[in-house]
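The complex appears here minus one protein chain, its other protein chains still in place.
Per-chain numbering from 1; labels A, B and C assigned in written order.
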Amino acid sequence: MAVNNSSPKDHSATIEHTGRGPLTADELAALIARNIPAGSYVNLGIGQPTRVADHLHPSSGIVLHTENGMLGMGPAAAGGQVDPDLINAGKLPVTELPGAAYFHHADSFAMMRGGHLDVCVLGAFQVSVTGDLANWHTGERDAIPAVGGAMDLAIGAKDVYVMMTLFTKDGAPKVVPACTYPLTGVRCVTRIYTDLAVLDVTPHGLVARETFGASIAELQARLNITMDTP
Amino acid sequence: MAVNNSSPKDHSATIEHTGRGPLTADELAALIARNIPAGSYVNLGIGQPTRVADHLHPSSGIVLHTENGMLGMGPAAAGGQVDPDLINAGKLPVTELPGAAYFHHADSFAMMRGGHLDVCVLGAFQVSVTGDLANWHTGERDAIPAVGGAMDLAIGAKDVYVMMTLFTKDGAPKVVPACTYPLTGVRCVTRIYTDLAVLDVTPHGLVARETFGASIAELQARLNITMDTP
Amino acid sequence: MSRTLVLDTADEAVAGIEDGSTVLISGFGLAGMPFDLIDALIRQGAKDLTIVSNNAGNGEIGLAALLKAGRVRKVICSFPRQADSYVFDGLYRAGKLALEVVPQGTLAERLRAAGAGIGAFFCPTGVGTPLAEGKETRVLGDRTYVLEYPIAGDVALIGAFKGDTLGNLVYRKTARNFGPVMATAARTVVVQVNEVVPTGSLDPEAVITPGIYVDRLVAVPARRYIVEGA
Partner (left out) sequence: MSRTLVLDTADEAVAGIEDGSTVLISGFGLAGMPFDLIDALIRQGAKDLTIVSNNAGNGEIGLAALLKAGRVRKVICSFPRQADSYVFDGLYRAGKLALEVVPQGTLAERLRAAGAGIGAFFCPTGVGTPLAEGKETRVLGDRTYVLEYPIAGDVALIGAFKGDTLGNLVYRKTARNFGPVMATAARTVVVQVNEVVPTGSLDPEAVITPGIYVDRLVAVPARRYIVEGA
């Protein structure tokens, strides 16, 4: 994990790490882990966001929530640790840390909907410049719809971080003026973590905090979106 | 406890126990206790209804609910049994039976409001012929209003039994065409247990099941209310 | 004499479930799924069922087996699409199965509402998304909410850990999930546990589902099902 801080443009403005390539998925996970305040209660969505857990230091006191009824979730279970009654939201076997607590689904989602989680980290298909999130359905007519807890997470946490690549494999922007995929939540995303940039969603539009392997100017041009600087 | 069954008028109709006096409070409590089906979950209101507990046989499997968060409430605590953390809805010290369970107030009243209790027994100032209940406020302008769990109990249990005298000390009827005191609940009472008669509230009006020390005819005249027979 | 019947076999436990019933089935993936009760339900033969469950079955066991047997008309769930949900997928694509997708927390809360006697509630989840289309909305404070209605079951089939002879239940780790809310939300609640223990042997402070909610209880051998991925 080595973020190249060699070419910061301005200490109080966007930091452009142009002297390096885009972040790997692992580097992105580590960056997010570093940015989560110590002592936070955090839900990590299924898929990529799960990786953030690998970079959390126990000393941070960060407590993980899994919406299927647990606070104090530990790392993935292996071998003899595997207990079919102890799984995460992705239905993979996990472990329990000291100080864990179990609760039922209505209580778990009351915790989420009631705004008690500090941060959730979600994957996304698209995020709009106003923070609309599309991450549950690609809009294909024959797709089987399956939302799970995505909509609850989107509107529930105090801070909703999205973790994704900035462009699809085909090069299409995933940060867009308005989502074309079915929405998960409206104006819910507070920060967008991508391989190429970290963007804050503010009432005044997107604010670029850092870029990786690209300048703000390049990204604005590729996305055809105007960004502000901090 | 001796209910005089010597003068039943008709086995399939109202049983008029005219050869005896009105029921004492203790006899009334015993009668209610006998009529609660075995295995029922029951809430006994503050005051007179609490006496019903003294007449429940352990073999009946009746489980008592107290709205301050407990199922499996046992008899009043005495001496060294007194635990300030273990009280009933009247805030008097009680005991815990094997198989008890504790829960918080929202869960306790969800249990009640959701219709899971089989029977509650409540005191009353007035009950109307359609089952409206007035038991929380006498309507005096300078009285301090205090409802507690009365309204929740009134609308919650599957069967709401009222336990009271049929007339006030001044001789005013407590079963009335329409309540003049502020209501606790609308059309919620299913049966009225009094010293002089047991009345069912049905969609067709009051049905007298039993009378004690008075005939139906006398009671109808005193109450100025028409009753049906079973 | 408890109101809860402790039965010898899963077949007795599911007796009498009628065609056309709405059946709540606990579990998140395989954790907490009442396999033995579902297998018994397949033998029992009820058809045209509406199933309410978080997922729509895995492989060909549990809920998937019930679907495969052709007994289900409609599934209400949050996440039907899983790696091994091919039975559901096939029936759905063939038009043989209706589907209502509900956000996971809204599903839990609608079940809770049914159990708690709440007529409807304004929920912030899903506002502005396809899952809120056509639903009543209201702005309260600075937020928009959508009106959601209770989901009640005719029957609930629940997997728990231990139960006492009064029907008090405890669960195990994240297998708790939907069990406690579903136990409040159905007219007839059927529970399988790994062990029925004497009344008085569960800690009253740690009972999760009080016996008042449990109609039928059956002990079945613990089954070490296979953990799946998302």
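Heads up, the rule we're going with is that a residue touches a chain if its C-beta (ideal position, glycine included) is under 8 Å from a C-beta of that chain, and two chains touch if they have at least 3 such contacts.
Given the structure is predicted, the values throughout are model-derived calculations rather than measurements.
Novice: Of the chains you can see, which ones touch the chain that is left out?
Specialist: A, B, C
Novice: Touch as defined at the start, partner being the missing chain; which of B:Arg20, B:Arg34, B:His137 or B:Arg222 qualifies?
Specialist: B:His137
Novice: With respect to the chain omitted from the figure, which of A:Gly21, A:Pro75, A:Gly115 or A:Gly139 is a touching residue?
Specialist: A:Gly115
Novice: Tell me which residue among B:Glu27, B:Glu67 or B:Asp118 touches the hidden chain in the full complex.
Specialist: B:Glu67
Novice: Among B:Thr14, B:Ser40, B:Gln126 or B:Thr184, which residue is in contact with the omitted chain in the full complex?
Specialist: The missing chain is touched by B:Thr184.
Novice: If the missing chain were put back, which residues of chain A would it touch?
Specialist: Against the missing chain, chain A presents residues 38-41, 59-61, 63, 65, 71-72, 96, 98-103, 110-118, 156.
Novice: Residue by residue, what part of chain B touches the chain that was omitted?
Specialist: 46-47, 66-70, 82-93, 96, 102-106, 108-110, 112-113, 132, 137, 142, 144-152, 155-156, 182-186
Novice: When the complex is taken as a whole, what residues of chain C touch the one chain not shown?
Specialist: These residues touch the chain not displayed: 109, 113, 116-124, 138, 140-141, 143, 145, 149, 170-173, 203-206, 208.
Following the convention adopted for this analysis, only the chains that are shown with their structure count from here on.
Novice: Can you name the chain that lies farthest from chain C, using the mean of each chain's Cα atoms as its centre?
Specialist: Following the centroid criterion, the farthest chain would be B.
Novice: Measuring from the mean of all protein Cα atoms shown, which chain centre lies nearest?
Specialist: Chain C is the most central one.
Novice: Roughly how many whole angstrom separate the Cα centroids of chain B and chain C?
Specialist: 35
Novice: Let me have the rounded angstrom distance from the C-alpha centre of chain A over to the C-alpha centre of chain C, please.
Specialist: A distance of 30 Å separates the two centres.
Novice: For chain A versus chain B, what separation do you get between their C-alpha means, in angstrom?
Specialist: Centre separation, chain A to chain B: 57 Å.
Novice: Using the touch definition from the top, which residues of chain A touch two or more other chains?
Specialist: If we look for residues of chain A contacting two or more partner chains, we find none.
Novice: Can you list every residue of chain C that touches 2 or more other chains, as numbers and ranges?
Specialist: Where chain C meets two or more other chains at a single residue, that happens at 112.
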